[in-house]
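The complex appears here minus one protein chain, its other protein chains still in place.
So, chain A:
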Amino acid sequence: MLPFTALLLRSYYGAIGWNEDNSYSQLTRASSSLLDFQIPQSLILQLANSPTPIFFTSYALDALPQLNGSISYITTSEPLEDIGPSRSIAFRDVVERFRVYPPPRRPPPKDEVWLGGRRVEGRDYLLYSRLHLPSLHLSGLATTRLTPTLQAHLAFLSQPAPPSTTSSPSGSYTHSRVPSETSVPSPTAPSTPGNVLLSLQHDTGRYSGEYTYSAQDGMFGWRGLFNFGWQDPDFAVAAAVLRERESSSGSGSDAAGDIGPEGKRIDEEEMMDGGLRGRFSAGGEVYFSAKQRSFGISTGLRFTTIPPSLPLPPGSPPPSPPTTLTLLYNPLIGFLSTAYSAQISPTVALSSRFGVNVYSYESDLSIGGEWWIGRRRGKRNLPTEPSEPRDPTVASARSRASTSGTGDGADLRGETEEESLRRSKLSLLGEASLRDKEVEDRKVEKQLDSPIPLARPVGSGAQGRAKEGSSASASASTLAVENERDGVLKARLSGNSSIALLYEARIRNCFVSFGVVSDLLSRQRPIRSIGVEVQYFS
């Protein structure tokens, strides 16, 4: 199951329009979700709450080997509506699963809100804090978006130094305090000093770069990812809309409807009957530390299919099964790893990975898969349809326009001036801003991306307008909700003949995950570890 932090970060990236998949660190995400899933180590309980849409708290308790816990507080600049009670969150968003992501977009800028001649919409940010008890470790993260394509992260880990009886010149709460060389009578383990990590992410859609610095090691890092054959989907959509308007105002034919809501598709040139339609990405990373005089480098290549855009236009071949192939190579230590992951049926995805060291010829093979089981029982709040957020906007703007023109002081729904001005501005424009379209597209994509892809009848593909597509996908989403699975079983078989099983499900409004790692060849301890984790969102 995803830790609460990762869930929040993903939801935050989706809310601000940031590509969470367009980074070199996520290159092997598809196979890692099937082959590197984490088994809970002991009995873990987590309780998460969201008192307001921008503030989240989480309490976690870890029973074994020692009772310890943690408290975390998170606040964001954008309300995250995806995080709600555990009975209404989509289960597929909470677990790490196999999915193929659509091609990345250039992150759109935040909508402008003008008040008295100044822009007051503020900056996107997320602040995270976590305090481990009883060791009083504090870890914090602050991330903010400096420009539409540039994001800065600051992460720190602070530990209180262990009390020592020998006198030491430094203070009691320091980051990089090395335990003094003179022997300390009490047998305290030398604490690892705290750390500060700075990171700058630059994402333009086609290219994504990340520059990091770690203060503890003095390590500089760079990660880059380049997407081949990338086209700006927003530019293609604008061109398609323009073409559509011209053609509809001219002859009234819907010839431009064939293009679909996403404009020129990447695969439009070649309509092959077989084979996979996808995109290539290549990337690398370099790490350098002057303090430790160490150096690291790795490169990677990925091929992934493009999720089909529903409704399918007539005459197109059937969509290819979601597949991802990755190749990683580390030139310094000579490690070559290839992975192949595919979704072979609406509920089953399999993956295999083969790694070999070209200098020592040691190799390792892992095979894993996930199987979605457990039909949903009971009622569930359906996710709000994409067209809904626009109707209250239009309604409130109309009523506001009838009372006061400028919209100052008209707190009809308890909103602030900025919110009301923003909504009236958006509705007066007559079309959705790019940011809202981003969020809507992300919702549509999420519904399309359920583990059970739906095949739409080909005849309905004639109209390619976005609204038609959204209403069609909304009805498709109700179908998906009815067929949605509430449990997933993952299995992994590694080269050292150890098998790991993980079962995650939503049971009585809680997310439960139960895992076991077993060593098949050992006689003394066939079960290496076993654990249960329970998460509850209130």
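The rule we apply is simple: a residue touches a chain if its C-beta (ideal position, glycine included) is under 8 Å from a C-beta of that chain, and two chains touch if they have at least 3 such contacts; residues count from 1.
Everything that follows uses one rule, which is that contacts and distances are computed from a predicted model.
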From the names "Elongator complex protein 6", "Protein SEC13 homolog", "Latexin" or "Tom7-domain-containing protein", which one matches the UniProt record for the unseen chain? "Tom7-domain-containing protein"
The one residue from A:N49, A:Q216 or A:Q231 touching the chain left out of view is A:N49
Of the residues A:S77, A:N227, A:S337 or A:S366, I need the one that contacts the missing chain. A:S77
Given the contact definition stated above, which residue among A:N496, A:S522 or A:S538 touches the chain not shown here? A:S538
Check the options A:L131, A:L200 or A:V532 and report the residue that touches the missing chain. A:L131
What residues on chain A make contact with the chain left out of this view? 47-49, 51-55, 57-59, 73-75, 77, 127-129, 131, 138, 140, 156, 158, 170-171, 173-175, 194, 414-416, 419, 538
